[in-house]
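Sharing a structure below in structure tokens format, with a few things to ask.
Moving on to chain A:
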Amino acid sequence: MLFEILLALVKVVVILLGVILPLAALLTWAERKQSAVMQDRIGANRADILGLRVWGLFNILADGIKAFSKEDWVPPFANRFLFNIAPFVGLFAAMVTFAVIPFGPPLTIGGREIALQVADLNVGFLYILAFGSMGVYSVVLAGWASNNKFAQLGAMRGISQMISYEVVLGLSLVGIVLVTGSVRLPEIVAAQGQHWFGWIPKWGVFTQPLAFLLFLPAAIAETKRVPFDIPEGESEIIGYNLEYSGAKFALFLLGEFMEIVVLAALVTTLFFGGWQVPWLADTGFVLGNGATLDLAPALVAVLRLGSFLLKLLFFCWLQLLIRWTLPRFRFDHLLRLGWKEMLPLALLNVVVTAFVMLS
Partner candidate 1 sequence: MSEQSGGTPPITAHSTEMTLNMGPSHPTTHGIVRLKVRTQGEEITDCDIEIGYLHRGFEKMCENHPWNQCVVYVDRLNYVSPIINDVGYHMAVEKLLGLEVPVRGQWLRMLTSELMRICDHQTCIAASCMELGAFTAFLYLIKGRDLIWEVLEKICGARVTTSYTRIGGLAYEPYPGMKEEILELFTDLRDINREIDLLMSDNRIFIDRTRGVGALDRATCLSYGFTGPVARAAGIEFDVRVQHPYLLYNQVDFDIPVCSSGDCYDRYLVRLHEMEQSLRIVEQSLAKLPTDGPVSAPDARYTAPPKEQVYTRIEGLMNHFKHHMWDHMLAPPPGAVYHAVEGGNGELGFYLVSTGGEQPWKVRCRPPCFGITQALKEMIIGRSIADVVPIFGSINMIGGELDR
Partner candidate 2 sequence: MPKLTIDGRPVEVSSGTRLIEACKQAGVVVPHFCYHPGLSVAGNCRMCMVEIEMGGRSRVAASCVEPALDGMTIRTASAEVLDTRQGVMEFLLLNHPIDCPYCDCAGECKLQDYYMEWGAIDTGSRRETEAVHKPKRQEIGPHVMLDSERCVLCSRCVRFCQEVTGTHELGIEERGSHSTLHLAEGKSLDNPYSGNVVDLCPVGALTDRDFRFQRRVWFLRKADSICPGCSKGCNLELQFDEQRDYKNPASGRRVQRVKPRFNEQVNQWWLCDRGRYGYPAIDQGRLEQPRVTRDSQLALTDWEDALGEAARHLDDELRRHADQTAVLFSPDMSCEDLLAARSLFLDQLKVTRADYQLELDPRGVEDGLLMKADLHPNRAGCAALGLKRGAFADGHLLDEIRSGRVRSLVCFHWDLPALLGAEARELLTHLRFLLVITPREQAWDTLAHVQLPAAVTAEQSGSFINCDGLGQRFQAAFAPLGAAHRGVDLLLELGARLGRRPAQATLDALVKRLEAEVPALRGLQMPLAPARHVSKEAAPR
Partner candidate 3 sequence: MSGTRTERTFQATGSWAGPELVERICERFESAVLGQSEAFGEREVTVRREIWPTLARWLKEDEGFEYLLDLTAVDYLGLRPVRFEVVAHFYSLSGNRRLRVCVPLQEERAELPTLTGLWKAADWYEREIWDLYGIRFAGHPDLRRLLLYDEFKGHPLRKDYKMKARQPLIGPGTMGGAASQSREDEADV
């Protein structure tokens, strides 16, 4: 038992410090650099250590130092307590979601099977939805506690947006659950290791294409980024985090970037086979025509971990691409899209999937 707890702790530390935080931090850099390259610019690259610039990677450090050394200012008219905890709520919600993501196949070390997942909950799927929706509290608290009209408006928009899109989010995933027959994420990933005709992997995106097309925007809406950055809408109402500055503002940003990572991980897990590599079985590559290429189990594990990471990075990249390309929705258009267009489609998807599964 003690070992289990210790192992879980180690996993938490490794995942948090080894994957999410660095990735989120890296994303702050990637967002600037990628947008710059998209826009024919050079992007941030001035921070240097001993004249070494490394394409501006040290800007992450500089940003961190700057954000955390700025004055931590609470407006006098704000509700101090709620104002202070709001960013942490957001950060927490984004972090804990990662607990159920399987980022690699179970490893067998010393005869003991170690799942590359912090917690293999039998309700992992619900857990994600549950904690994903906790993010809304951060927005509400920040907006309300700031006691500022613009922040308030942002919070209001945030609530309706996030609550609306949770419905679509959940419904679009029902199809996956129906197809894979499980709400445990490792099982969902495992189910995507199969192939049709030996060639086409049974990834979620192929079994549930409509669900994917609905899930992606709905999930981006949950992260409150362009084109769904209405709670922020920096050119209209500046947003729910208007009164924040310094470290706490940085926490909001960090939370946002973590959500990007989580979202990428979710898309990977649910729709792109998680750690699965097409045609890679435990023993090595098995192609549709029967050809095989045997690989050492360690190599297979590394390939699968790498595959997960690669997919994760790709979806991070895609999110950034979307963020810097599209204009912002209007509030009512967003709700119309959610309730009137995506929700019926999601329901249809569930019905059709169920029908197909039944028949």
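Observations
The criterion applied here is as follows: a contact is a pair of C-beta atoms (placed from the backbone, for glycine too) under 8 Å apart; a residue touches a chain by one contact, two chains touch by 3 or more; residues count from 1.
Regarding selection, all candidates are chains of the complex that A comes from, given by their letters.
The structure presented is a predicted model; accordingly, all values stated were derived computationally and were not measured.
Of 1, 2 or 3, just one candidate touches chain A in this complex, namely 1. Remark: chain A residues 35, 38-41, 149-150, 153, 226-227, 229-230, 233-238, 324-333 touch candidate 1 in the complex.
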